[in-house]
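For reference, the structure discussed in these notes is given below.
Missing here is one protein chain; the remaining ones are kept as they sit in the complex.
== chain A ==
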Amino acid sequence: MTATLSPASRAAPPPPRTKKIAGVGERLSAYAYIAPFFVIFGVFGLFPFAFTFYVALFDWNPIGDQVFIGFDNFTRMFGDPRFWNAAGNTVSIWALSTVPQLLLALVLAHVLNHARLRFALFFRMSVLVPYVTSVAATAIVFVQLFDRDYGLLNWLLGLVGVEPVDFVQSTWGSHLLIATMVTWRWFGYTTLLYLASLQSVPRSVFEAAAIDGAGPWQRFRHISVPSLRPVIIFTVVTSTIGGLQIFTEPLLIATGAPLTCGAVRQCQTLTLFLYEQGFGQFEFGYGSAVGVALFVMVVAIAALNYLLSTRIKAD
């Protein structure tokens, strides 16, 4: 603002004293109004966040000694096959859930945006139902559907002569199960994001394309998808960050060994590994180190998002 100030305005006489005091009070009261958020954020967000980096440098027994060990937790983590296993599982579950989820949402959004769709509001709202269903309830139902002995899915497979599959106990099966749950929960949310973005595309564009002889696929390919590009990038990034933090689904599916998600950690994700180390084994230092690693990954992806979205704006 200084650039626009002329010397004349700067030299303007000060306002009367009483008014000035009121001005200060007003200005301070603004800070008082926003203080509750920042105080709570500081206590529950910022401080614990910073403290994690501190704890990560210790061999921290919550009911015993806290010994400073420098970067030993990180050295241990990089050499820990359980960490890499969890990282691999996280990436695998993320890929299995994000790709189908975004594709499904893209197609659904295109269909729901169709001008001649009847009961459009009903369909648009109903895709959100899985999103508002409790994760725990979703997990209970899906685990039963995928159950080895009594599951509906294995019953159907049995009809065509396939041997029962133990989804929870196998690596790919448990990943598929979790990815299905994640997809089920989030595809409606993503669909609505796409739909909102599509509705800002003037309908005349679609109509003009139709008059020029473009079929449904061509309209999808050449109008819907390009106009959605920024929001697609956004959803890829948010679902990647979300995918790095998948926690409840793997915790709930292997009831025999919940913290490791099965006997050989076949579906243990990074957040679950963090939780197992922190609150199962009470190795707070090591658990914090995993938290720091997770933080670095999330920051890297957020930076990638920033680069991509600025490039798109520049285009």
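Here is the rule we use: contacts are C-beta pairs under 8 Å (C-beta built on N, C-alpha and C of every residue); 3 or more make two chains touch, one makes a residue touch a chain; residues count from 1.
The criterion applied here is as follows: contacts and distances are computed from a predicted model.
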Name under which UniProt lists the unshown chain, selected from "Cellobiose transport system substrate-binding protein", "Molybdopterin dehydrogenase", "Nitrogenase iron-molybdenum cofactor biosynthesis protein NifN" or "Alpha/beta fold hydrolase": "Cellobiose transport system substrate-binding protein"
Touch criterion as defined above, residue of A:127, A:182 or A:198 at the omitted chain: A:182
Per the touch definition above, residue among A:113, A:180, A:224 or A:266 touching the missing chain: A:266
Missing-chain contacts mapped onto chain A: 44-45, 47-49, 51-52, 55, 60-64, 76, 80-82, 135, 143, 147-150, 166, 169-171, 182, 186, 238-239, 241-249, 254-257, 260, 262-264, 266, 271, 274-275, 278-282, 284, 287-288, 291, 294-295, 298
